[in-house]
Each structure stands twice: as structure tokens, then as C-alpha cells.
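Please read through the structure below; I'll follow up with questions.
A single protein chain has been removed from this complex, and every other one stays in its place.
Order of writing sets the labels: A, B and C. Residues in every chain begin at 1.
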Amino acid sequence: MIDLSVDLGFLRLKNPVIAASGTFGYGLEFDPFINLDDIGGFVVKGLYSRPRPGNPPPRLAETSSGLINAIGLPGIGMKRFTEEILPQLRKYDTTLFVNVCGETEEEFAEVVDFLNGFDGIDAYELNISCPNVKLEGRCPALNPEDTYSVVKLVKEISTRPLVTKLSPNVTNIVEIAQSAQEAGSDAVSLVNTFLSMAIDTETRKPKIANIMGGLSGPAIKPIALRMVYQVAQHVTIPVFGIGGIMTGQDAVEFFLAGAKAVEVGTANFIDPAATVNIIKQLEQYCQTQGIDKLEDLIGAVDVSS
Amino acid sequence: MIDLSVDLGFLRLKNPVIAASGTFGYGLEFDPFINLDDIGGFVVKGLYSRPRPGNPPPRLAETSSGLINAIGLPGIGMKRFTEEILPQLRKYDTTLFVNVCGETEEEFAEVVDFLNGFDGIDAYELNISCPNVKLEGRCPALNPEDTYSVVKLVKEISTRPLVTKLSPNVTNIVEIAQSAQEAGSDAVSLVNTFLSMAIDTETRKPKIANIMGGLSGPAIKPIALRMVYQVAQHVTIPVFGIGGIMTGQDAVEFFLAGAKAVEVGTANFIDPAATVNIIKQLEQYCQTQGIDKLEDLIGAVDVSS
Amino acid sequence: MQKDPSARIVNTKHWGDYFLFSIESPIIATQALPGQFIMIRVSSRDYPLLRRPLSIHAREQNIIDIFFQASGLGTALLSQKTSSDSLDILGPLGHGFSLKGKEDLEDREVALIGGGRGIAPLFFLAQELRQRGAEVVVFYGGKTRSDLPLKDKFLKNGISVSCSTDDGSFGFHGFVTELFEAETEKKSFNFIYACGPEAMLEKTGQIGLQKDIPAEFSLESMMGCGFGACWGCVTKIKSKMGSEWQKTCEKGPVFSAKNIIWLNENK
Partner (left out) sequence: MQKDPSARIVNTKHWGDYFLFSIESPIIATQALPGQFIMIRVSSRDYPLLRRPLSIHAREQNIIDIFFQASGLGTALLSQKTSSDSLDILGPLGHGFSLKGKEDLEDREVALIGGGRGIAPLFFLAQELRQRGAEVVVFYGGKTRSDLPLKDKFLKNGISVSCSTDDGSFGFHGFVTELFEAETEKKSFNFIYACGPEAMLEKTGQIGLQKDIPAEFSLESMMGCGFGACWGCVTKIKSKMGSEWQKTCEKGPVFSAKNIIWLNENK
């Protein structure tokens, strides 16, 4: 038996494969396709304090090995989430992360404060990096000061571990990750999507009503992997690797680069059983390579020349 | 007859399709495949003052719809370039750009100063953005101050128009483009490659000997297009669009986003006639859309909702 | 709603760039309802990335049919598959046409209006309606004669079809909505079901309103997942609060015509 579990310090995952926020609905959408107990965890869709309608369509555009989205974080808001969804999620034996959003620092804090009062949530993922939403014109993950400030504020309130989700749209992601760590974040997850654009050459209109959206999928994997590698060298808190993971091999690349867990996003759309397949492929990989504990892979990239 | 020519102010291109630096050798490599006179121009491989060996192999890795390279800018240096290559290039009736590199600001200036003395070059493209090379540990295109400084220095010396080539590995590319403009650059070209990584899960080694390399190809097109759109809104000098252009349609997206010309990179490897095909496809597109002058497309994206 | 990773193509036919595939998938076929759709993986690689949504065109025991036009990269790839190839599909997805019981349908006049490839879901629907005793007339429009490849199939199955072409090369010369509107002068319909280009549906909706005929439309929308997980596929629908974005893949693809708010801007 191969031991796929990973110890994050603040939390133990039965395996390191987590479904990423915004690509896994509220989890329930996947119940017809997989046994949710089989996956390491999942992150529910980004949650604001109040319900939000999201952006007008078209919200999606397909690109070469990628997907642009500008969903605009529609959702039912924190109250209805705890009333309608959370009770249904408690029956699953997996780690539940809630992706917390806010248009202001105060809203981040408000959502966490509210959710603190409900059972059945294991940790918060702070979405300070969504490229489609503006926090007084900025998104905190674009600079170290704003990152520090919002993480610090939320950490003081939170009764649960905090994972800070970083944006790849920056010059120096290491510096942002370090700020999150200093502010008390228990882990960082990276990357969110890359601000992108596509134009319909017939209509001359952007393919996304919002003009720009975030790029995800296999196209971004090489950039995401580089960022995870860089960050893992420079922080001591666990790093969750995200970006274009479609197969167990892809996940292994992130572990070798230093990720302690991975989040699987776009792949869930293409195959609702993607997470479960990736877990199987990880097991096979470990078997073939004669590895007993998946944790032995973490950071094991061989950069000697 | 459709008029594909574009007026850059400082230069007129017979058509707006330029072969990108590092993907078109010294131009001569493509003579067996296309008539070089047919293309708008080409940028020769990055040139330092002295010859350089480049990085150890593997220098390339393929990713989903992308290519990572860490060639390391090998080359024959400026002297041998003017002796051995430039004389052979003068016979072509197309616009010749020389991609100028430097490990220090002074080296950029040295190369330009030297090349000023030779006929047959139409403009310089200042490669301040190659992610594989360090300028005292940085690359100038990562911040506005360094960009300003090197462009200013070179502009003072240069007897020819200057195109500054920008890096996409930044938080705010608009600000960098504006610095280049302020420092006197005649145009900006974007983007260079995205710092990336890939790992061989069998050997656990990076697929690139240099560990990291730059991502190019269709995978990056949506991000590049977004950056071109943003920059074109905020500078008055011409913008050259670069990134994943494989077809005439791809090029049209960049024109609509505000590019006055495009550079075609990786596509040249997959099809040595890519530039010429793209020009044909542009002509067809204009015909179908009833456009007489390609210039009418520039910036014509319709963002009304 | 299940995944069938190896549904076998058992038959293929084509007319120009229109294709009809019969696919063996017991788990999906037995659950399928008219107006529902499936999501097909057209490539096992990373490009094209997303599955493609296609309506269930017909169902016969363990077999479902799809009818599609090869219009872009994904449908072109799909069209290259041949008998005995296997497909990875999800289905049946979405809410289909509301099929009233026999008591409501018996001897009722039902108009089915299909434009181009929009005819796809209407065959399955027509068959189910007729089983419930309804009188079905299909109005089938295309740009030109070759856009009406399913005409004979309806006729062979005893379903009456009125055709129109924009260029007059076959049947009524004009839009299918004009053909239908003319027909409403002669005959009174109890229900309208339609699928096709947005302009056709909008016009059909107006006719339905004028004549007070309840109508349901199957809509297309760019879909990321097809099963409610991405929120990418929304349609603007009237609600108590004015309007709301509803997931086309979950609440649709069939919506009641009177609730749809058309967004011409985004087309």
C-alpha cells in the first residue's frame, strides 16, 4: 500500500489532490460522477458576504489548450451557503475548504467571521487574486503590502487554518508569498488564472463580454510550475500547486517542484472524475517508481547538472 | 488590391508581418523555403558584442500548445555578424531589425554604437526582456526605472529607430511600456517569453538543463493579446504584437487589439513558410471582410457591450 | 447524468457537413428525455480542451443518435470518427422539453420549428409527442436545399414537414418563421417547440405571444462543463426580482419562451 497522505502541519490530507475553487461548484455537482470521500479535499466556489449575479455572457472562451473565464464570482452569499449547502456537505469524509472573497478587506473579514460560527469547514482559502474582481481598483495579491494587510486582518479573526491564494500576474511572486507567510498565512496556493483576452475576428468583439478574463488549463502549466518551484524555495509554509493539472504525471511535476498538495481546476470540467483519476495515476506512478510515501516526492526535483 | 502596408511613423513596412528574433536565425536559414522579400521584415537573432556559446542542452521542451526554450543567446557576436552575415542580408528587399542584447547597459550601447557604422540595418530591437539572461541579476524590462535608463542611454547613441522589446513577466506592463516611450523608444514590441519550467517525472530532472526557460507558442497568445491591448491604450508609439501567432486570424486579433505590426516566432519552426502564409491569410481576411487597408483594423476591437 | 467513457459509435451517415451518428450507450439512452443533451470529448488530448454539447436527436433502446454540423474544430474532429470508434460522453444532461401527459397532448396541434442544425432535438421530441397522441407538424428551415437533410427522415416516420429555404431552392422561399406564421393563419396550434438560430427563436417567440401559443425553446450557449459546475453558460431569465442568470446546462437548455430575455448585444 502506498501512503498518499500528506501532513500540512495544520491539517492532514488523506491524499494531496484537492478540487480547485470555481471548478467544482459546491461539490454536490460532482456527486453523480465520483465518490467525494475519495478525494483529498475540495474548495467550494468563491463566497462573498452577499449573493452576486456574476458577469453577463459570454463568460467563457476556449483557446489553445486553455480556457478563459470571466464568470464574475456569482454565488448565493455566505448566509444561504451555510443554510442550504453546508449541511449537505457535512456528510462527506474529505477536507472542506471555503474560498473566501471580498471587495474590501472588511468583507474578507466579515465572511470569515461569519463562517467561524459554523461546523464542517476545515480551512479557508483566501481568494485575494481573482483577476475579474476589483478591490478598490486593485486585487491584493498584486502587491506585498496589500497581501500582508488582508491576510493579517483575516488571520486575527480566523479560528481555522488559512490558505492564501496567489495571483500569477505579478513580477515577483516569491515576495508576495513571503508577505502572506509573514502575515500568518498557514499555506499558500498558486496559481489563480492569468489575465487574458481573445477576440472574435468576425464580430470584432472580445470573446468574453467582460473583455478580459482569466486563463486556466494545460496552457499555463509551465508558468505555474515555475512559480511553485520558486515559491517553495523561499517559504517554509506548505505550497499548494495549481495550474493545468490534468493527469497524475502533471501532479507529480508539482510535487517534485515542492508542492505539498495540488489543486485540480479546469480538468474537472473536461472529466468530472479527473480528481479521482489523478489519485489513481499517482498511486500507479509511485508503484512503478518504487515509492512508498508520496511525501518523499515533495521538492525532490534533481537540479544537479 | 488590398493595401497591407503600415506606416509606423519612423518606418514604413510593406506589410505588418515580421519574423521574431531567435526564431528566424539570421534570416538566411529561411531562404530555401520562402522569398524573404515577401515578408514585412525580420529580426535577426539576439546579438551581443562578443560571441557566446549559449546554454548546455536540453535547451527545448515541448508543452501543451507551447515550447519552452533556454537557448541562452548563443551567437557570433557583433563583429562577425557585420562581416559574415550582414553583407548577405543587404540583397533582400525587406525591413531588417537587429535584436540587440547586453549583459550591462554599456554593452547594449556598445553594440548599437558599433552597428551604427554599418549600412543595411533599418532599426534596432532592444531585447531588455530575455528571461534567460541576467543584467547584474535583473532584466531591465522587469521594472520601469531600469527600462527607462537603458532605453535612454541607447536612444542617445542610436542613429536608427529603436523598438524596445518587453517582458510579460511583470505586474504592470503598461507602466514599463510608458517608461520606454518616455525614454525615447520609437516603438515597443511585446511579448517576449514567459519564465517557465517542466520536469521529467522519470528522471526527476528539469526538462531544460538551465532549469527554467521561456514559454512561447499558442499557449501564451491570450495573455500576450491582453497585454498588447492594455499597452496600446496607454502609449502613443506603435506597438508590435507578439505571442503565439500561427495564422492570419491570430494576427488579426492583435491588430484589432491595437498592434500596428506583429512578430511571428515559434510558428516559423513548425512551418518555415508561416510568415508568408499569414500574409496570404491576412489578405484573404481583408477580402472577405471588405477591408481595403489593413490599417483600418488597428485598434478596431469593438468593446461596446 | 453519468459518464460513459466508451460509448461505441454503431452507425454514421452524412450529408455534406451534416452528420448523424448512432451511439450505443445503455446507461445514457435509458435515461434520456427529449431536449436533453450530451457532452462529448472530441479529443483525448489537451486541444481542443472542452467537451462539445450536442442534443440527443433520437433514442432507440440502448442507442442514442446525435445530429450535428461540422462547423468548427471540435465538430470537425468528431465528424472524422467512424463506426466502432468509442466516444467519451456525459449525459443525459439538462432539462428537456416539458412533456405534458397524454391527457394534455392527445389530439393537440403541436408545431416544431427547427432552423438548420437546430432540427436535432426535434426528432426525438416529435416521436415522444406522437406517442402521447399529439398532432405534430415540423417546420424545417435552412439557408438552402442542402441544409434540410432530415426532411425525408421525418416523412418516413410519418411526421409531416413543411420546409423553407432562404434562397428558395426548396419549399417555401423565405424564413421558416414566415412559413410558420402563414400557417398559423390557417391552423391553430396549442404548443410551439423550437430550436435554431437566436433570430429565429426571437421571432418565433413574438409569433407565439401574438397568437397566445405557449412556446419552449432549446438554447445554445458556450458551455464549460455541461453539468452545473462552471457557471459559464448562463441565460438571462425573468424572475421575481426582475431577471437572473440561469445556467443553461442545468435549468435549460430548454426554457419557456416567455421567460427568456434576449441579449442581442452579446452575439
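The working rule: a contact is a pair of C-beta atoms (placed from the backbone, for glycine too) under 8 Å apart; a residue touches a chain by one contact, two chains touch by 3 or more.
All of these numbers come straight from a predicted model, not from anything done at the bench.
Shown as candidates are C:Asp46, C:Asp88, C:Asp147 or C:Glu181; the residue that touches the absent chain is C:Asp46. Among B:Phe10, B:Phe118 or B:Phe269, only B:Phe269 touches the chain left out of the display. Among A:Ser64, A:Asn127, A:Thr247 or A:Asn268, only A:Ser64 touches the chain left out of the display. Taking the whole complex into account, chain B touches the unshown chain at residues 22-25, 29-30, 32-33, 45, 53-54, 56-62, 64-67, 69, 71, 74, 203, 209, 217-219, 246, 266, 268-273. Residues of chain C that touch the chain left out of view are 45-47, 73. Summarising the interface, chain A meets the missing chain with residues 64-65, 304-305.
Just so it is clear, only the chains that are shown with their structure count from here on.
Chain centroids computed from C-alpha atoms place A closest to the centre of all protein C-alpha atoms shown. The count of contacting C-beta pairs peaks for the chain pair A-B. When chain centres are set by their Cα atoms, the one at the greatest distance from chain B is C. Spacing of chain A relative to chain C, judged by their CA centroids, is 36 angstrom.
Chain centres here are Cα means. That of chain B falls 47 Å from that of chain C. Rounded to a whole number, the gap between the C-alpha centres of chain A and chain B is 34 angstrom.
Annotation for chain C: residues touching 2 or more other chains are 46-47, 266.
Counting partner chains per residue, chain A shows two or more touched chains at residues 56, 64-66, 203, 209, 217-219.
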